[in-house]
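Every protein chain except one is present and positioned as in the full complex.
Take a look at subunit A:
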């Protein structure tokens, strides 16, 4: 049986997280099909067809799917998914919103945030904010899975030549509608895709001081992240939160500035390759995971670091 991946896209282009899901699927047995459900989303489907390893793209192009409302798309995926062994999406907010609804319609559970695949039915996933890793065997006929993107490399986005098949089924539950969105605009790389991340915590003091980190980030080609305390205090927007309940990141270099290192924050970044912590409290727990710790006032250290790069 084949594996169905739910593509994440904005109707024009495929989101990077989908490529991680494709790599996860290559570790299972079966052909890989990608579902592109959207409105006016032919361009995204064309990109999907070029992803190496994908054999078929299912294109469900209808206004009912334009904003990928879970109420509508779950009905479509549950209908198509009945013929697959695995249904996979990245554990982005989109995947997390949709997939449990699909699972319930298929009378199976979802395996959330899978970080490693051991076999077609056995998976490793973090529990308790990553303080334990559970190895779980699924007893369900259809495995509905969200994958942690940091656990799987991105598949190559070019060179494939999947066929595109149009799906006619239209499901409009008629119980929800999209009103609007405010998306943070940034020229910096996306947090979950960045090779380098500079993150600030409560120690930054206010939103204006994040300019110090932005300047550093621009020199390093980095994304800027934050702790929950910094987001709650209104220094920066919510989509910058790294942690158990924010974004899970694993860049080559993570620089934590004025962040104490609560377990919930560590849960989101401790798989980074190299961790740097700058904190004036030498007892701060962040130092227990940092490869390089600098005990210093950030308002001295960050400008100095910026100048030396």
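Criterion: contacts are C-beta pairs under 8 Å (C-beta built on N, C-alpha and C of every residue); 3 or more make two chains touch, one makes a residue touch a chain; residues count from 1.
Quick note on the criterion: contacts and distances are computed from a predicted model.
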Missing subunit (named according to UniProt) among the choices "Cation:proton antiporter", "Electron transfer flavoprotein subunit beta", "ABC transporter permease subunit" or "Ion-translocating oxidoreductase complex subunit D": "Electron transfer flavoprotein subunit beta"
Among A:26, A:42, A:55 or A:97, the residue in touch with the chain that has been omitted: A:97
Option from A:32, A:147, A:204 or A:305 whose C-beta touches the chain left out: A:305
Given A:2, A:50, A:250 or A:294, the one touching the chain that is not displayed: A:294
Residues from subunit A at the interface with the omitted partner, ascending: 69-71, 74, 92-94, 96-105, 107-113, 122, 126-140, 173-184, 192, 196, 220, 228, 231-232, 237-239, 244-245, 247, 252-253, 263-264, 270, 273-276, 282, 287-296, 301, 304-305, 308-309
